[in-house]
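Take a look at the structure below.
Complex shown without one protein chain; remaining protein chains in place.
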Amino acid sequence: MTESLLALDNVWLALLLKVAAIVGFFLVAPLVVGYIEHKGLAHMQARLGPMEAAFHGIGQLPADGIKFIQKEDIIPANADKWVFSLAPGVALVPAMVILAVIPLGPGLWAEDLDTGVFFALAVSSVSVIGILMAAWSSASKYSLMGGIRAAAQLIAYELPLVLGAAAVVLQAGTMSLVGIVEAQNDFRILGVVPMWFVLPQALGFLLFFVASLAELSRPPFDMPIADSELIFGHMTEYTGLRYAFFMLAEYAGIVVLSALAVVLFLGGWYPLPGVGLPSFDVLFLPGEVVAALAGFAVTMGKIVALAFVMIWFRATFPRLREDQLQRISWLAFIPLAILNIVVVAVFKVVA
Amino acid sequence: MTDTLLRPGSGMLPGGPGEGMLVEVRGEGELRTQDMNLNIGPQHPATHGVLRVVIDLDGEKIVRATPVIGYMHRGFEKLAEARDYRQIIALVNRHDWLSAFCNELGVALAVERMMELEVPDRAEWIRVLMAEWNRVLNHLMFVGSFGLELGAITPVFFAFREREDIQGLMESATGGRLHFTYTRVGGLKEDLPRGFLAASAKMTRNVRVRNSEYRDLLEGNEIFKARTRKVGILPPDVALDYGVSGPTLHATGIAEDARVTEPYCRYDKVNVHVPVGATGDSYDRFQILLARIDASLDIIDQVLDNIPPGPVNVKLPKIVKAPEGEIYVRTENPLGQGGYYLVSDGKKNPWRLKMRTPSFNNISAMSYLLKDQLLSDMIAILGSVFFVVGDVDR
Partner (left out) sequence: MPATLPQIGLLKGLALTLKTMLKPATTAQYPHVKPALPPRSRGVIALMEENCTVCMLCARECPDWCIYIDSHKEVVPPKDEGARARTRNVLDRFAIDFALCMYCGICIEVCPFDALFWSPEFEYSTYSIRELTHEKEQLRAWMDTVPAPPELEVGAELPKEIADGLAAARKAAEQASAAVTAAADAAPAAAKEGAGPTATAVEEDIHVEVQIDQAVFDQLIAEGKTERVARAKAKAAYVRAEKARIRAERESGQ
């Protein structure tokens, strides 16, 4: 268990700083991804996207947030009040908690658990409960159907996600996320060519990425919130701040799962396979801080690239029908994931 | 084994007051199931306009579907009895508002045939040009909206980009982007502006290029194919029974097109290609849409080579009166076959103007199409049976 940069002598101060950092990142990164979605989606559709709010629409999402805060708080009459109110929180908090283990740069993590991968994947399944709570308590046929579809889909795609990550764990030899990043830095194909895990495990990466699309209910897997059929699925009856929390949960989920994919397959904070970070002193900043900032920039760049691919998929593909996506998961993805693990295991033993 | 059917308030209209559950109590040893009665519409993102479909669901499967129409009934046929023919032309293009000119054309043809008016050659050719541009406009809209309902959010923007360009072209000639009011009894209101034909030629080239983009984005997309292949199959005999026409009918394999069987304007002088599908499923209907856009562009190119010089309207009396009698005119509107039944008693208002609108029959086939389908497929089917609610309800 390696030490984080924020591990100070005073435990409570360190805790405070870590929580502040996580909450800060959690609130800002989804805004960045959301802005890229607005503008990227717009340009892919030959239009401009938000232009009026601040400069070229940068202020659009903060303005939306403020707008949601001042809206009326409506709970449907037949709704189960407590479950209805808590559902957005249950969907949102796991994303924040996962950020505690994800390393965003050298030394930039809150806690490096030995079972980091296991922890991350287990916590991400908790948000499914939030969706089910929302669907059930909304007292609306549309929400209920959306919730049923969501539950089935999320359970089906947990397995390719977990198996894809398991293959990486097998190859790296450790479940600690920091350990996995370091293992990628040390990995050599045929002992010579430095490479991250994305190339030898291209299949695993693809499965992980597609499964994370399904976990987030992003197109082409957004049947649970298919807005031409079910208005908005489990989120139909939500307004105001609770709705904003659901939206934040979706974008935060994009950030978190992209970050997981970056850490597991794309070499974490290393700019190129085999290339390290600059760690010399710049002006008044010590080498470690420079490396940390550079690593953070690299990680964010990779996260943004993956998020862009997710947005690209949203622009291009229609959605899959429920039974089709179930079939793809159970009949295609899971066998392929298992095959991936077998191949990795064989190579690990042989080479 | 006992089978009891308890249907509260049976005998009233579906979805009426006291909309209740259909409770089917099966025999012993079987699980009690309840069918859910779901109302799609009249306000719903999936239906194009205020169409209401009342469906009985068993889990995700539709047991029975009933389209309920009339939410947009504006009493056009009654209004027509109190308007003269030019005013009727202004009102009738509010039916199928995606292809307004074709509606106007039918009414004008009906009156001209009753009066036995000789419409100038140039006017007839320009009418063909305008009608075909309207067909392209109409089909582009459905290309976009079909993708949108299935979750492909991009083609609709591309389709509307093309529609904007074409509508700008129509605006330069008629002044309107949606409701043209360009036809008159005896020809057209006025001639085209300078540069229209050149712009038209350029536009056909652009739309052809973009059409191939829709092929890439939708027709070739595996997910799209998986959603629409073998979904909503309409057999040809069922289609004919319901009176379905237009692209929905052509997809089943029957090539019934009024431009070919009863040519009006100058359609007899032009090569009209009618694309036909093989199976009648939603994918075929979509493919035919794209093929029809190309076919209309071909017709437009032929027309652009053939427009003769001359006048575009004839001198009419101050008040246009159709002689006594009746007439039925069939035109091929973009959504299907439109019929215009005009009964006149010699005055300037018609005695009765009945319109047979294609969308009315197209959606009556919905109850057949939606039976035993999954709810997700309902969206694919709704999007693929092309209709405009103004056309259904008049």
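Think of it as A and B in the order they're written, each chain with its own count starting at 1.
In the analysis below, a contact is a pair of C-beta atoms (placed from the backbone, for glycine too) under 8 Å apart; a residue touches a chain by one contact, two chains touch by 3 or more.
The shown structure was predicted, so the numbers you read here are calculated from the model rather than taken from an experiment.
Within the complete assembly, B:Glu171 is the residue of B:Glu171, B:Asp268 or B:Asp372 that touches the hidden chain.
In the complete complex, the hidden chain is touched by one of B:Arg113, B:Lys189 or B:Arg352, namely B:Lys189. Taking the complete complex into account, A:Gln45 is the one of A:Gln45, A:Gln60, A:Thr236 or A:Asn340 that touches the chain left out. Of the listed positions B:Arg52, B:His95, B:Arg122 or B:Arg394, the one in contact with the omitted chain in the full complex is B:Arg122. Counting the whole complex, the residues of chain B in touch with the unshown chain are 83, 86-87, 90-91, 122, 154, 158, 161, 164, 168, 171-176, 179, 181, 189-197, 213, 216-218, 220-223, 225-226, 307-312.
For chain A, the residues in touch with the chain missing from this view are 40, 42-48, 51, 312-313, 315-317, 324, 327-328, 331-332.
Keep in mind that, in the parts below, only the chains that are shown with their structure count from here on.
Against chain B, in their complex, chain A makes its touches with residues 41, 44-47, 141, 145, 219-220, 222-223, 226-229, 231, 314-324. Residues of chain B that touch chain A in their complex: 36, 38, 45-46, 60, 147-154, 157-158, 161, 217-218, 221, 223-224, 226-227, 374-379.
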